[in-house]
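A single protein chain has been removed from this complex, and every other one stays in its place.
The block that comes next holds chain A.
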Amino acid sequence: MSLVEVTDLTVEFGALHAVDGLSFTLEKGAALALVGESGSGKSTVAGALLGLHRDTGARVGGSVLVAGTDVTAASDAELRGLRGAKAAMVFQDPLSSLDPYYAVGDQIAEVYRVHTRASRRAARARAVEVLDRVGIPDAARRARSRPHEFSGGMRQRALIAMALACEPELLIADEPTTALDVTVQAQILDLLHTLRQENGLGLLLVTHDVGVAAESADDVLVMRHGRAVEHGPLRRVLAAPEQPYTRELLASVPRVDAPRTAPAEEAGETVLEAVGLRREFGRGRRAFTAVDDVSLTLRRGETLGIVGESGSGKTTLGRMLVGLLEPTSGTIRYDGRAHSGVDPSVQMVFQDPASSLNPRRTVGESIADPLRAKGGQDDRAVRERVTGLLERVGLEAAHHDRYPHEFSGGQRQRIGIARALAADPRVIVCDEPVSALDVTTQAQVVALLDELRRELGLALVFVAHDLAVVRQVSDRVAVMRRGQVVETGPVDEVYENPRDPYTRQLLAAVPALDPEVAARRRAARREPAPA
């Protein structure tokens, strides 16, 4: 009998068919990746395996067999017996997935006691044992910490420890590394790999990231609109995708090992220069230096990528460049003139297009803001200009009077770009402009930015955590760590021959799309990493 047998599964939320006639099996000890973009129904499938849609108003059809339990027909008590004991789930956001009020060890012990009737003492001991198993240092002491005292990676380890507590046969991991930095992601994926090898766990991995799937799974099932598009061995699907959608998806995935495709421009004069930028937050003992002595120059027509992990200071740097934050010390020069405060010639595009547009105003009004701020134009001229901008970023004139919620994520980011263009800037600082978007949309927005740069002679600063995207868009790149630029140079040079050990470590952690390469890298990561 297979570990998981899903036959003709449908899940409907009201009129929405989230999952529509999906069937697959997973054998004991095997690993299957469900890959798809947002809204493809992949997480809904993961929830259905544990019967999590019961009593939520969703209609579930078809049959789901997990470790011998018929999930759709099981009683509530049988279902609780399955959850956590035979099949355990690891969630995307490890901070919000743990109860903030209780010690991590106690939460694991609680789950253990639900399924084993062990004594409190035995359950605590078990919690420490599994925390140690997933690589939490000093587990006996750290078991008494609350989740907020853990780092992101440690929290995800703790959730995996909770999953291991009752020695389940199946681990369901729903975007387990999406909220984590790339080096931490590599550690967690390595941990999942080791657990599979040593405990014989079956793994169902839900992810939007083809690279993560390639690192971890044997088989892959590509989903779209609640249906299976393509299902087969990972190697075969990656090497020779049969379906057009799979091909499109794979083609959109930015590659960290592929040189930049867009033609490089002859860089012009220097438009923006930062010298010795430094920014502190807090005072006294709590003072924290977010950006520490960063200098950079940006020339007309070029894209400077700034890449780093969370907390590296890249967003703070971006905000200082546009004048949204005053540097504690150092100077910023626009066109050779020292400058402070915001200036129309340097604009910003934000990460989350949904929250950076006012939901109560039409997009036309939002885009017109910089024009009206400048003044001297009548309403008709403003409207004409806004319509032109909308068309320039690939939207339609008819979109002028609609509200942000009527647009998709990619369209909203285009609106954000149009708003930045409205002031006729010479420089646009993009802070994680595509990290909230699906890969196919990501590729379109990246292409748009590149086109604008060439046609309008813009200089772009592209701040991102995704090394592959940065390689795709940048002429030069600066790698940041703890507020400092550890390495900077032409993008191909930095990526091909990284000089700084940290850059090397970052690049080694990026999931490879080729399972062979992934295995080689995993072996290399077992060597002690440079500090």
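FYI, contacts are C-beta pairs under 8 Å (C-beta built on N, C-alpha and C of every residue); 3 or more make two chains touch, one makes a residue touch a chain; residues count from 1.
The rule is simple: contacts and distances are computed from a predicted model.
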**Request:** Using the UniProt record as the reference, specify the protein name of the hidden chain from among "ABC transporter permease", "NADH-quinone oxidoreductase subunit K", "Response regulator" or "Electron transfer flavoprotein subunit beta".
**Result:** "ABC transporter permease"
**Asked** Who touches the missing chain here, A:50, A:65, A:317 or A:363?
**Response** A:50
**Message:** Touch as defined at the start, partner being the missing chain; which of A:42, A:83 or A:124 qualifies?
**Reply:** A:83
**Fill in**
Out of A:91, A:150 or A:462, only one touches the absent chain, namely A:91
**Item:** Residues of chain A (touch criterion as defined above) contacting the omitted chain
**Value:** 50, 52, 79-85, 88-89, 91, 93, 96-102, 107, 110-111, 114-115, 146, 148, 159, 162
